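My structure is below; once you've seen it, I'll send some questions.
Rest of the complex left out; these chains stay put.
Naming follows writing order (A and B), and every chain is counted from residue 1.
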Amino acid sequence: MTRQLVCKKVTAISYETIQLPSGVLPCLTPMSEVAGGMSIQIGARYLEKENEGRGKLLGGVPGVRPADVVVVGGGIVGSNAAKIALGMGAHVTVIDINAERLRYIEDVMKGGVTTLISNYRNIAEAVKGADLVIGAVLLPGAKAPRLVTREMVETMQKGSVIVDVSIDQGGCIETARPTKQSSPIYNVNGVLHYCVTNMPGAVPRTSTFALSNATFPYAMKIVNMGFKKAFKIDTALALGLNTCEECVTCKPVAEAHGMSYVPFDL
Amino acid sequence: MTRQLVCKKVTAISYETIQLPSGVLPCLTPMSEVAGGMSIQIGARYLEKENEGRGKLLGGVPGVRPADVVVVGGGIVGSNAAKIALGMGAHVTVIDINAERLRYIEDVMKGGVTTLISNYRNIAEAVKGADLVIGAVLLPGAKAPRLVTREMVETMQKGSVIVDVSIDQGGCIETARPTKQSSPIYNVNGVLHYCVTNMPGAVPRTSTFALSNATFPYAMKIVNMGFKKAFKIDTALALGLNTCEECVTCKPVAEAHGMSYVPFDL
């Protein structure tokens, strides 16, 4: 595909390489927010009996224990998942490697969630008692680490549910493998796995607005200034440029395909 | 069935006629709580595109409008539905005929919901803009009033969703008719209707605990005291007695079947 873009002299910008100086990928963030929210409503669904789940209502009712939700990863996906799970009345644990992030999560969720630093023991203990585990560990531009092992999954009860949002990057749960909307779940030792690769696709109205919010300002810049000036002024946008006038202008893409890399400025 | 109970001299107690002096039906309340919570998670699911819904995420994301949820009825079902919808980030309106109840809802939900008194105009206006309408009007021992008319439903957008929890009592939405788990939804003018009659059945673990919490104390009383003494001491339980020693001891049941009514004391 890259070769075709070069042959056809296409000026190609890719969402996933537009990057702010802070490291944020502004055109991917909205999809992470949607996926985080979706993951809980999907988890709640598969906990229902008709879907072979444990038959537990996420928030319980007064007098009956709510479900235990463990969110592995406290970034955009994870914090959105935690917020929705908390709102539905579940008992929520968020695990992350970044103590500063956990501090912020406790500040804004008012101590309603339990936060744990990410290490083998904490993950193993939390997953063991969980009704629903959300895989939400995404490293920009890298394969997700397999933090939840097969052994941990085997300690979960029959009918509990795993939703691995990081499946697009290989998944952070060892037993996870990509599924499609048409056959979204499979069962490992009685634990349901939902690993659909494009979760935001289920709510296109929300996703489209969210994505347009992020991309529209870049489109306007290109339209108003012409793309050359836009790339010069906006360094985040410039990083998004992958091919231009028969050249590959994105270093990682060039390297991945053994093609020569030409910086945009040239 | 009633005749068989009488013939076989069965001492029959029914959940739905156990009634506290305050009018509360303690063995039905837990199921209303479960159904209220379930209604929102089901509504969220059918708003997804794959289910022909509008493709909207209930809580939206920062920068994108959340769904409008209208809950018709502010009792046990409605207030639980409102609480979960609010927790998921939706914009929630609760409509009820009882101003005192609306005051309590605003007090405990901290003004996060909009409350409206129940009348034709308020319902019509609210339903018109709604992405999700929850039918939650239940009158103890009576048919639910048809508060949401076919005309109102016709003003809703394609892909919006109705969940009528009151369908067990005939439904409070004119276009609602009972469905089953195996084929739970149907479409009226593009509006999805979910009217499964036993919604708590989807989460049996939670429902069973909830129901046992309510019924177990009555069972213990009967075991410990013998049923005669139990009925004498506990007037709520006594109201639950339907047949006993060849007699029908529940007046409405007797009347409904043209059988003679014998008060329990006799």
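As a convention for this text, contacts are C-beta pairs under 8 Å (C-beta built on N, C-alpha and C of every residue); 3 or more make two chains touch, one makes a residue touch a chain.
Not measured: the values here are computed from a predicted model.
Start from the 2 shown copies and tell me what the total comes to for the whole assembly.
Oligomeric count for the entire complex in this file: 6 copies.
Please note the rule applied: only the chains that are shown with their structure count from here on.
Approximately how many whole Å separate the CA-defined centres of chain A and chain B?
Each chain reduced to its C-alpha mean, chain A and chain B end up 36 Å apart.
Within the complex, which stretch of chain B touches chain A?
Going by the criterion above, the answer is residues 30, 33-34, 37-38, 41, 44-45, 47-50, 54-65, 80, 83-84, 86-89, 181, 201-207, 209-210, 213.
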